[in-house]
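A single protein chain has been omitted; all remaining protein chains appear in their positions.
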Amino acid sequence: MPDDIRVLIRSNLDIVTARQEGRALAARTGFGATDVTLIATVISELARNIVSYARQGEIVMRVVAGANAQGVTIISHDSGPGIRSVEDAMRDGYSTSGGLGLGLPGVRRLMDEFTIESALGRGTTVRVTKWLT
Amino acid sequence: MEVPILKQGRYLIATIQAALSDEDLLQLRRALLERVIQFRSRGVIVDVTALDVMDSFATRTLRDITYMIRLRGADTVIVGIQPEVAFAMVQLGLTLDVACALDLEEGLAHLEQRARSSS
Partner (left out) sequence: MGNKKPVNVPQPPSTQSTELLRELVAHLREHRTQLREEWASRITEAQLLTAMTKDEIFAEATSVYDNYVEALATGTLEALQSYSRNLSERIIPRGVETHEVVGIVLLLRDVLARSLFAKYQGDFTKLNRILDAYEPAANRIANTVAVGFVQERERVIRQQQEAIRELSTPVLQVRERLLILPIIGVIDPQRARQLTEQLLRGIRTNRAKVVVIDITGVAAMDATVANHLVQTVEASRLLGATVIVTGLSPEIAQTIVNIGVDLGKMNTVGDLQGGIEQAERLLGYKVIPGAEATGAA
């Protein structure tokens, strides 16, 4: 059973670590250059959200086996304030901190599977998966 | 790690390395502005050839750099965005509404053309 790669996210520097680990994992799994960059960028955004909104959290990444191929799953988890309205956050163009907001609609577009759970006062967990085509 | 900035005549060339942290980017913004003022530069090239991921913060900061340098009357051009990075950016919806060129050579040509047309 392949193991998880966990990166504790506490500061901006951890964002770089997380995406480098993600890039390496994606490359090892067999993704091409474009997808490797996509995955690294998604991890960067998710980690960035943790730093911006929750101060501290964790990014977990692992190789997963699907029906036809392998893939990579990334879980972004924090115990921060939570998202007030997940619906709003998932709508394109929505932004609370000026600029590109949480980038979640973009993340969902890039990944094959996407789930998000968030509760005010309890934190947020985003889970995404990309499969090798 | 500090981003190296070279002066080439009236232009400044900043070359970014791969593992770029948020602090590095902010430091770059400060340094470029200082030097544009100090040298009265007409143009700035930010070379991102080595940048393997361009996320929202990097995009925002590059945009900020362009605006701030424009306020000093100088042009900025971003060069060397990799195909994979460009692809990821547009898919993620990150817009970089600034002048872009393929590489250093093209970037300089662009700045020179801008200088010609505005003089």
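Which chain is which? They are A and B, in the order written, and residues in each are numbered from 1.
In the analysis below, a residue touches a chain if its C-beta (ideal position, glycine included) is under 8 Å from a C-beta of that chain, and two chains touch if they have at least 3 such contacts.
Everything numeric in this text was worked out from a predicted model, so none of it was measured.
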{"item": "Shown chains touched by the chain that is not drawn here", "value": "A, B"}
{"item": "Chain not shown: contacting residue from B:5, B:19 or B:86", "value": "B:86"}
{"item": "Hidden partner interface residues of subunit B, rising order", "value": "78-79, 81-83, 86-87, 89-91, 95-96, 100-103, 106, 110"}
{"item": "Sites on subunit A contacted by the missing partner chain, in the whole complex", "value": "1-8, 17-18, 21, 30, 32, 34, 69-70, 132-133"}
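Note that in this section only the chains that are shown with their structure count from here on.
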{"item": "Complex contact set, residues of subunit A against subunit B", "value": "12-13, 15-16, 19-20, 23, 33-34, 36-38, 40-42, 44-45, 48, 92, 99-100, 103, 105-107, 109-110"}
{"item": "Sites on subunit B touched by subunit A in the complex", "value": "19-23, 52-57, 59-60, 82-85, 87-89, 91-94"}
